[in-house]
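Yeah, one chain of the complex is gone here, protein chain that is, but the others are all in their spots.
Chain naming follows the written order as A, B and C, and within any one chain the residues start at number 1.
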Amino acid sequence: MASVPAVLRSEWTKIRTVASTVWTLAGALVVTVAVGAGLSALMRAQFDNLPEFERATFDPTVISFSGMVLGQLAMVVFGVLVVGTEYGSGMIRTSLAAVPQRATFLFGKVTVAGLLALAVGLVTSFLSFFVGQALLGEHRTSIGEENVLRAVIGGGLYMGLMAVFSMGVAAMLRSSMLSLGILVPFFFLVSQILSAVPGAKEVARYFPDQAGSKIMQVVPNAMGQDPAPYGPWGGLGIMLLWVAAALAGGYVVLKKRDA
Amino acid sequence: MIEAVRLTKRYGAKTAVDDLSFQVRPGVVTGFLGPNGSGKSTTMRMILGLDRPTSGRVTIGGHPFRELPNAPRQVGALLDARAVHGGRTARSHLLALAQLAGIPARRVDEVLGVVGLQDVARRRSKGFSLGMGQRLGIAAALLGDPQVLLFDEPVNGLDPEGILWVRNLMKALAAEGRTVFVSSHLMSEMALTADHLVVIGRGRLLADMSVREFIATNSAGFARVRTPAGEPEQREKLVAALTGAGGFVLSEPDGALRVTGLPLPRVSDLAHDAGVRLWELSPHQASLEEAYMRMTQTAVDYRSTDDRLAELGPVPEQPPVVPDVPLEGWYAPPPPAPVPVPAPAAPPVPAGAAAAPAASGGPADADRAGGGGPQQSRTHESSTEDAR
Amino acid sequence: MIELEGLTKRFGTKTAVDRLSFTVRPGMVTGFLGPNGAGKSTTMRMMLDLDAPTSGTVRIDGRHYRELDEPLKYIGALLDAKALHGGRTAYHNLLCLAQSNRIPERRVGEVLDLVGLSAVARKKSKNFSMGMGQRLGIAAALLGDPRILMFDEPVNGLDPEGIHWIRNLMKHLATEGRTIFVSSHLMSEMALTADHLVVIGQGKLLADMSMADFIQRNSRSYVRLRTPQRELTRDVLASAGLTAVDAGDGALEIDGESTERIGELLAEHRVVLHELSAQRASLEEAFMQMTAGAVEYHAHDGAGPQWGADVKGA
Partner (left out) sequence: MTTTPYTSPIPVRRAHLGDAIASEWTKMRSLRSTLWTLGVMVVLVLGLGVLLAYAIGEASASPDAYEGGSVLTLGLLGMLLATVCVITLGVLTITSEFGTGMIRTTLTACPSRGRVLTAKAIVFFALVFVTTTLVSAFTAAAQCAVLGTTGGASAGQWIRVTVGVGLFMAFLGLLSLAVGALLRHSAGSITTMIGLVLLPYVLAIGLYTRELNDLRTALVEYSIPALLGTLYTGGPVGGMPMPSGWQPLWIIMGVTAVALAGAYTALDRRDA
């Protein structure tokens, strides 16, 4: 079989030599931290105006992560482009001629891009947390509190998994535009809207983003959110299942379809 | 009739086209040749009024393109076959162009038939192959049934049948009295299509003459003479007679003689006088490519020569005996290029050469052929790597 | 060495490649010919395992492509010059390929030198002209210094100097004992480059033979003769049972006899010759003859409008 370290090195070169990597990942970081900081500052100013029960279940960690709704979209774009541009440019044929073992190729790519996304995700999540807490003033929490470290690391995991999920979807659809056209509205609109509709809510909570984002909560059912039938790790597990399914689908498509 | 008068185009400090004057006459196919970067495309674009000349002018039938009263009815052009919006069907694309020029819509279906795209007329051109795109571009050029036609690399991507069709099309168009101006990199194709040539290099005119004249001035033809096999004295007699008459004789691998400096009938007469029977006496005109290569030697902008390449190509030194190649395959050794750059990469060849495929092919292939397995060849790779 | 055995590819009901079996041997340039839609590209893609055959096998030096460890070291291919990421520089495009097959980084600089792209190595490849893109694709094929090389339309977009260069490169690579497999639509170019031909039409093998055999079998060859003594010559030939046909430019054409025999015959009668040469048809003519009927897009003759006076009057 093709040498795995060689494929990993090759994929790393591919990722670091295109401009879109820097733009999407930097976008994810900046947007998440900035929006999180903004909302944290707003919350601090408005804290006294919050309803009683919201004040009681106030979750400073979640507040500092509120930029992730937008930041995750940049991660989705990153994941889609990593796989999608291979198809868009025709590079896929050159790549597969160089590494004919489909599994080595796809999982090598996903490993490198996923680890990079995870690293950026962790940096983003820690940065969001500390900046957000600093701006929350007297309502802040600290990293040493119970479950907070889990939530912060979970935030990084969530962003990394989001990127990997997108890679799987892009490998299944074999097109950047199509993948973005489906994933962005899904996470940005469909998932958000369905989670507000009474009947659909039961289904929507099993969507990857809804389930995965549970890991970032420190206070259970914070600020009037509905209780979920799974815990933070259970939620992450559901998301992992989604990711695994997307990757498996992508692999099957890559193996079966002509390049 | 296309007429360029002292045409010049500068982009900043770079002069793309330099004081170019030529005429393209109706009734013949005129080939437009030049290396990459010689200013061919720029010239074509200026003819079509897409670029403005820095100085000088180019006119079609006496008018600059942009002042032609009925430009699309007088000039048709294929510049870049990919210059269509892929989201549009072939027919819509042509229809838009026809309407723009006030050409009746039924002409659209006609040209689609002419280029053989009638079956895919309602397919979006995004899915077209290179050859189909080329046909669509040719259809657009023919739309106005114009008197002057410009084609840039018309056979790109076409299959042999399509190439033959384009070649006959050009000739037919010229025979109808139209002006046909074709640029191409394919010398063998040009030799079959064009009657007249305009050659430029580094933006300057190098030649403006008929194909025949061009080949005659830029290369030497020769005569191939064969005497009866098994009678060496006949051959020696002929060689002596030819040399005595001022001819230059070389020996070919199959025993034939290559004679330069004497016209064919003279060779025949000399053989006759010497009592030598001839088994073959054939004229060999040099190819257009050879003539072209000689002419543009110094005008190539962008060349792939360097020390290793020299090793790969059999170009550098021609042995005194003519190599054993079929008649079309032989090239006169190009005159040694002036070599303005002192080739900095040249010295460390002995060590570095192992890396070039030319050199490493030998030992590595021997190794692989002997040992076979990939393991072995890989260790070989890495060991040469270490050695370096 | 590439061996195809019963290779078949169906897309739905359409059979693109139909039980194709042939061997591409080392040490020579093998040309791969066929009209558009004959299945050439599909065949080449199956050779690289980009398309899965419906049935049949391709073996590269006796092994399946997918079993090759570092395939770029066995087989280098130029399928589509644009099959690289345009946002990446020429250098990086090659570097990631090299790394995936553990080819040392310095080799990237070497092949870029080789194809003459060193000056633009750090430029993004999307701004390359067609000829430069082609050179980059050739560089990628040469990266692993492979024993087998496959080129699909290698001269596309190259200028005459580049065409000359790639032709000599391919011949030279073949003399080193490599297997060279080239597809092209340019018959005149093929005639200069290839030693052996594989011709397919509508997915089926039409010919697998040497260039000389191919031309000889698929076209007419004759002897061309020019002389100031035309009538005498005609008589001499007629007496030997040969018919000379007028070629139109003053020359005579004789079918079915060698130049040697005719030379001897005419020398006996002391006929003065101005030309006596064997004429062979071009590869293009031979190819057209063979593949007639296997062509997909037929163009009409003539380009002028097919309407006449009715429109003029309108």
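Here is the rule we use: contacts are C-beta pairs under 8 Å (C-beta built on N, C-alpha and C of every residue); 3 or more make two chains touch, one makes a residue touch a chain.
In this text, all values refer to a predicted model and were calculated from it rather than measured experimentally.
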Practice task
Kindly state which of the options B:Val5, B:Leu50 or B:Met209 is in contact with the chain not pictured.
Solution key: B:Leu50
Practice task
Touching the absent chain in the whole complex: find that residue among B:Val5, B:Ala101, B:Ala245 or B:Ala274.
Solution key: B:Ala101
Problem - Per the touch definition above, residue among B:Leu68, B:Val166, B:Met190 or B:Leu242 touching the missing chain - result: B:Leu68
Fill in the blank from the handout: Per the touch rule stated above, chain B touches the missing chain via residues 25-28, 45, 48-52, 65-73, 75, 77, 79-80, 82-89, 92-93, 95-104, 107, 140, 143-147, 173, 176-178
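Assume only the chains that are shown with their structure count from here on.
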Problem - Touch-based graph of the chains, sorted into line, ring, star, complete or other - result: line
Exercise for the section: Point out which chain occupies the most central position, where each centre is the mean of Cα atoms. Expected result: C
Completion exercise
Of B-C and A-C, the pair joined by more C-beta contact pairs is B-C
Problem - Whole-Å gap separating chain A and chain B, where each centre is the average of the chain's CA atoms - result: 55
Practice task
Please work out the Cα centroid separation of chain A and chain C, and write it as a whole number of Å.
Solution key: 51
Exercise for the section: Going through chain A residue by residue, note those that touch at least 2 other chains and give them in order. Expected result: none
Problem - Overlap residues in chain C, where contacts from two or more other chains coincide - result: 68-70, 102
Exercise for the section: Spell out the residues on chain C that touch chain A in their complex, using ranges where they run on. Expected result: 45, 48-52, 65-66, 68-72, 75, 77, 79-80, 82-89, 92, 95-102, 140
Completion exercise
Within their complex, chain B touches chain C through residues 33, 35-36, 104, 106-107, 110-111, 113-117, 129, 131-132, 135, 142, 145, 155-165, 168-169, 172-173, 176, 185-189, 192, 224, 226, 228-229, 264-265, 268-269, 272, 277-283, 289, 292-293, 296, 300, 302-306, 308-309, 312-315, 328-329, 331, 345, 355-358, 360-362, 364-365, 368-369, 374, 377-378, 381, 385, 388
Practice task
Within their complex, state which residues of chain A touch chain C.
Solution key: 1-3, 6-7, 9-11, 13-14, 17-20, 85-86, 89-101, 256, 258-259
